[in-house]
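Input: a single structure, listed below in structure tokens.
Of the protein chains in this complex, one is absent; all others appear in place.
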């Protein structure tokens, strides 16, 4: 299903007076309004193909209705999201959950919806039916050469799928690790991982990147072979210029200062991009901005400042992607909320009075530095997001429109009530 | 020093046009504007006597200038804060750091500044010069009866100081615990603590309360005898109706859901009150709202909902107090920021559309419940705080006024540059 | 399959000389050798029916071979464990994963293997096929009365299954909670849970207990309605004498002092028992004693001391059970390692020089208290465990015997290589 533009326009029309009033109020205090809006309008966050279905835990999964049963339906769902928020113009495929058997028709469908293909993701954390070798004890770090070779080969295949679709990056998350002391020789596991990644790296097209994700634990509960940003960066440096570190917000030990990591990776030219989500306890994969929106703002503060310092144009050089699990919400609503939260944080960061902040920092005026940050954060920037969406042809209120247009029920009518999307 | 009212008025006058515009904008969307303002105007947070000086860590302390050198000067500093924000109308004394030797003149000074005396705090976590017995191994839980007796006696003395000043509660934080496995018999330590607290309880005037604080670690690093809310509540229940549990936001293990604890303590009629601060790692004692303002909002959400459910008038029945350490900021500025952050969270919570939230909860409409909460949280309520302050005779912008009026430099002139307040 | 006794004896015979030498060495320093051995011989830990198969995570499961495909086969596996270690004489059933359709024949099989039935476990964290109502949003705390009624009914049915088998306790773990702020009214969820539990409580036979488990997070990632020991104890106290708190070692926030909780629950007469496992990050469900064996020892220190102080005979009054997930090990080996680790910790705790420890505590001689604990902990008590097993007719080296007798391969021959047991 697709949302017709005039329906969005109609809904916008109803909200227009109120929006105008709010927008004018906030706009009046912004010096560089056009610059801010331009950046917000250009900003897009990729949707992963596995996020369109209901997620679960090891204790079970409670599916919702109307879940997409095919890659085509997933692309349609991203099309719905993008039609509403005009900020989700790409999809990130996960292989083998979503193999694009017919690349050209898949590509055509995406293009028609205004979408393209972001990084492709490999999967060596599960055994596929008919797989010759098991990943029970790891993949790229496996003690057995033949298992590593199978995993390398899979990654190269994923690159090939990506090439057909126009992707420009391979995103690698390894669950490789150990559950018990003694199970693994850490050093050798790291070295084997390096060796395997080097083979994949060597197969990258010249204009591709490889993004190396890190995670401290789960599904392994004693060690993970690429467990933190330091380990990922070490590998990225050994591999070469095409390799960089991917930050998944949920992949950190309690209390980690993630924004500092982001700042330093940017400094080193090694920030590949983000998997956005939020969490309270671990890799909870909750909706972005639902638990600690201030932290998200602080991360964007580093991004805005650091990209400026490096003269980077954000949209092309950093990978932005949601990676969340929607166990108790409609996945599309969850993704709409997530993208809104990201844009809010971005807009707030753009409002920071940077020269004043620099001066406060230079003077060690800590109270003032906090005031400056919070001045931006406390500002209700939602009218800016709405305006940017409006100018791009999207909805002033994506979730409101989604509900008003009864999209989920239409999907249920199309696809049925008992459907289960591939994914976790 | 005291801030003359006309200076605040002058400063307000300069901000008036802008404030009016902002206030009208936010006010237009609030149904029960008067109710909200009335509650905000009535709201006050106590300032602890030990928070007026620069704080430190075990690695050192870097004092600021113009710190108060006497209880009188501390009361004056609270007077400055209250004159600016009209929300800090009481001071919470810590004995023996701030013994009110001449209660009547102290009381007179406070009254003159519009202040009264909140809960009094005992200290059995440090040895005082000339103390007969040491608290090195604890106080109310000590294995030696004579040490316990000394600590009980001290608490009764603190009650007596409080009576003279018009306090109505004794706030007890015990650092009693152990650093090493084997050091302590947990059960017996708990029982001795109960016994000691019972003696103190028995000495309480009929209209007093005893507030029992909990903390998981520091300064003891293996166990604390009153370590969590469950242990505090167990004691409060054993003691009787006058005993309740005090929640210090920094006194929790990583990732604790504090708002749930607040809700349950309210349910049980055992929420004594709060020590407000913020933290990233442990009992960091950072400025309220500086690290995770959304959590603060969620706590106030529980408070507003729970107090309503119990038909409680907040101002009289719950203890509100800052308990932070100002290591790198001017303490007065830090306290002003803290109170503002608390009032912002309170105002946001008052804006929650409660009936809509109840309905969403009843329907398990999780996405909508989040939208409703965030609708309130994303609202820029600062104009409401400013208006409430204005109506009470305070400043539209307390920190701005404080700086404009050059208060710190005046204090340095009065008191000198090298001053050290009593406290941590 | 069953292990014939003479095979164990033969294997013991080969180890006999070495064992004798080791046993005599350690025995020589133990005052009350007979008392210690008697307690070790009498000690048993229940095996849960869901632990006989390979476990998994939300990212996947890698099954092993020869997994039991029926309740009968699971009982046989427990029989194998018990034949080897003589310390696993009961099985704890999980309904509906392991419904004993024919109770009398199931009971007969168990009896024949020297086994009986420990607590029965209900499951309202998953939807069963054909269930009328979904537990997606909770069970005993659900906003909808009919869902609560279904969950209450299920628990009563589980009690009925248990009665037929001779169980004496219902063990309740609720995953009820929320994933997002706003989703739940904490107070009302708690009160509904209380109400539902009361109905179940009222259906308990007079000689039964209800064990209330707590867990801070997972599968819900913002709040859990019975989230910590304080909440469980609050409910247990409201329910009555038959209700008590079950401690799962993995169900705590980072750095929790679990042994202190154990001590206080014992003090209050409200310690139902344990789910044993070990963890580094969260509810990792790793093999008991594989990550932090000293903590396990400290817990047994509290148990030995606290049960003595209450005059309790351990074997009958506290529930001991493994609750672990075996993702990368043979489940039977993992369970054998777990029971050994528990017995080692218990034996070490029995060796503590209690009078000396009490004196050191009385003198605040912290260094000596640590020496006393570590004197017991550093002792190699494995020969004591072996001797106790031998005297009960078990193996000196359960895992060694299991491997020597090639049990797993025999099970694979019997049951096949591609088998999946019910469970997580």
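By letter and in written order, the chains are A, B and C; residue numbering begins at 1 in each of them.
Methods note: contacts are C-beta pairs under 8 Å (C-beta built on N, C-alpha and C of every residue); 3 or more make two chains touch, one makes a residue touch a chain.
Just so it is clear, the model here is predicted, and its values are computed rather than measured.
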Partners of the unshown chain among those that are drawn: A, B, C
Candidates B:87, B:139, B:225 or B:287 - the one touching the absent chain: B:287
Option touching the unshown chain, where A:157, A:198 or A:256 are the choices: A:256
Listed residues C:8, C:204, C:344 or C:357, member touching the removed chain: C:344
Residue, one of A:77, A:213, A:283 or A:302, that touches the chain absent here: A:302
Touch list for chain C against the chain that is not drawn: 21, 25, 254-255, 257, 280-281, 287, 289-295, 328-330, 333-334, 337, 344, 364, 366-367, 370-371, 374, 377-380, 382, 399
Sites on chain B contacted by the missing partner chain, in the whole complex: 55-60, 62, 125-127, 134-137, 175, 179-181, 183, 216-219, 221-222, 254, 279-282, 284-287, 290-291, 327-329, 424
Residue numbers in chain A that touch the chain omitted from display: 136-137, 143, 178-187, 190-191, 216-217, 222-223, 227-231, 233-234, 253-257, 259-260, 263-264, 266-268, 294, 298, 301-302, 305-306, 309, 357-358, 360-362, 364, 366, 369-370, 372-373
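Keep in mind that, in the parts below, only the chains that are shown with their structure count from here on.
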Copy pair chain A, chain B: interface residue numbering same or different (half cut): same
Turn needed to bring chain B onto chain C - CA fit, degrees, nearest 5: 180
Pair of chains ranked first by number of touching C-beta pairs: B-C
Intercentroid distance (Cα basis), chain B paired with chain A, Å: 39
For chain C, residues that touch 2 or more chains besides their own: 136-137, 179-181, 183, 216-217, 222, 254
